[in-house]
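Only a single protein chain was left out; the remaining protein chains are all shown in position.
And now, chain A:
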Amino acid sequence: MNFKDIRESFRNKEISAKELTQDSLDKAKKLSNLNAFISTFDKDALKKAQHIDNNFNDYKVLALGGVPIAHKDIFCTKGRRTTCASKILENFTPPYESTVTSNCHQAGSIMIGKTNMDEFAMGSSNETSFFGPVINPWGDSLVPGGSSGGSAACVAADITSLATGTDTGGSIRQPAALCGITGLKPTYGLVSRWGMIAFCSSMDQAGPFARDAFGCAALLDAMASYDAKDSTSAKRDKVKYEDALRNDFGKLKIGVLKGIDQLGISEEVLKAYDNSKIVLEKLGHTFVELDFSELSSGICSYYVIAPAECSSNLSRFDGVKFGHRSDSSNISDLYLQTRSEGFGEEVRKRILIGTYVLSAGFYDAYYRKAQKVRRMMKSKFDEFFKTVDLVFLPTTLDQAFEMNRKSSDPNRMYKEDLLTIPANLAGLPAISFPNGLANKLPIGAQFVGNYFSEDLLLNITHKIQEVSDWHKIIP
């Protein structure tokens, strides 16, 4: 069942919160081969569900009242293990709650568990997790994408109708595309980063996964809030995204990229993209061709800035105050061994890259230059949005790929993010939705919007999903 039907059934008393929760927990167990969860909280979830059923009238009016949800294991949950899929946090129990999970609890949802992910959100295939890879529900040997692979697999496999994720370079949109569901990366600053374990603070942004735009809108309504505890939180009037699905934004001018067939996108993905353009035309929208020849330089900039911020953010993991500690007789070895044992290979590599590009002598050659490329990306989008309402492009170059296929060639893996990274560098919102099926596997396309245009992104995706069925197909 999708989110809308679940909430409706609960509100109509056709099904109780406890039954819904038990059903999600049963599915999670039955599909444990997917490895989508790092932790499940059966007892706590059923207790909360019972509380909701006992107080039905209070919860039936809430946006997520009675609905089971899964949270990416990057969000700190008070008193419940939070690992970020790393050995260094294998046994970490936070003493505080993230704003995202707190907002979702307050909106009446029931957390059934924390989902698997790439270690510290560094990866595009969910193969870097200390807890093992996640399997794509569409094929036993396929990756679900990353880094929010567990959340995407959870929704795709219908374990829960909603899940949270984070997107630093495409970590919501790419797994959404590879798993055949809808995922939204909000404008930087719309959703609080408080209690979300930091990877690249100037790009990290939490967002919703659901089967469709309706579910994403309801979850974003709960997640988004101004938060004084996050110094980059945007202070804005609250928008009701679910209500905005009914708005009429009129006929839109949609930007499409010149020479998109020269970017290495597969034939199947391009075909689905062209088909979606036909749907958009039928809905009365028009296209404007845009020159974005700088698109591919986004990857270069991202793989300097993200490791730089990662090396700084991850310096807090020293084995002293929390997390894994190695047995060492002196403090120097304690730091060194704790971090070597605690971090996986990809994380260690990114820390080294980040340390290098921030070190004296290389700062201007790498970090400063990457920030200039970032400026170029933002200016490019600013220019686009003077003439178009949205930019439309495929989410990924290809469909879900075999495990171990790209992990041995990091540059090939990094290229996975080619089409998603520009929105992160510019801080713009973007939504990925299923727009086709080929070789029995889903395909995704994305809209990138101007700052704080989530209402428009959700609205247009919803309108497409009213006239298409790609989002309804379950593996």
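Here, a contact is a pair of C-beta atoms (placed from the backbone, for glycine too) under 8 Å apart; a residue touches a chain by one contact, two chains touch by 3 or more; residues count from 1.
Rule of thumb we're sticking to: contacts and distances are computed from a predicted model.
Trainee: Name the chain not shown, per its UniProt record: "Protein-export membrane protein SecF", "Aspartyl/glutamyl-tRNA(Asn/Gln) amidotransferase subunit C", "Amino acid ABC transporter substrate-binding protein" or "Simple sugar transport system permease protein"?
Mentor: "Aspartyl/glutamyl-tRNA(Asn/Gln) amidotransferase subunit C"
Trainee: Of the residues A:Tyr273, A:Tyr414 or A:Phe433, I need the one that contacts the missing chain.
Mentor: A:Tyr414
Trainee: Could you tell me which of A:Leu162, A:Ala426, A:Ile443 or A:Leu457 touches the chain that is not displayed?
Mentor: A:Ala426
Trainee: Determine which one of A:Gly323, A:Pro394 or A:Gly449 touches the chain that has been left out.
Mentor: In the complete complex, the chain left out is touched by residue A:Gly323.
Trainee: Of A:Lys4, A:Arg348 or A:Arg405, which residue touches the hidden chain?
Mentor: Candidates A:Lys4, A:Arg348 or A:Arg405; residue touching the omitted chain: A:Arg348.
Trainee: Residue-wise, where is chain A in contact with the chain that is not depicted?
Mentor: On the chain A side, contact with the omitted chain comes from 92-95, 188-189, 202-203, 228, 231-232, 234, 294, 296-297, 299-301, 303-304, 311, 315, 318-325, 328-331, 334-337, 339-340, 343, 348-349, 351-356, 359, 366, 368-376, 378-379, 410-411, 414, 425-428, 451.
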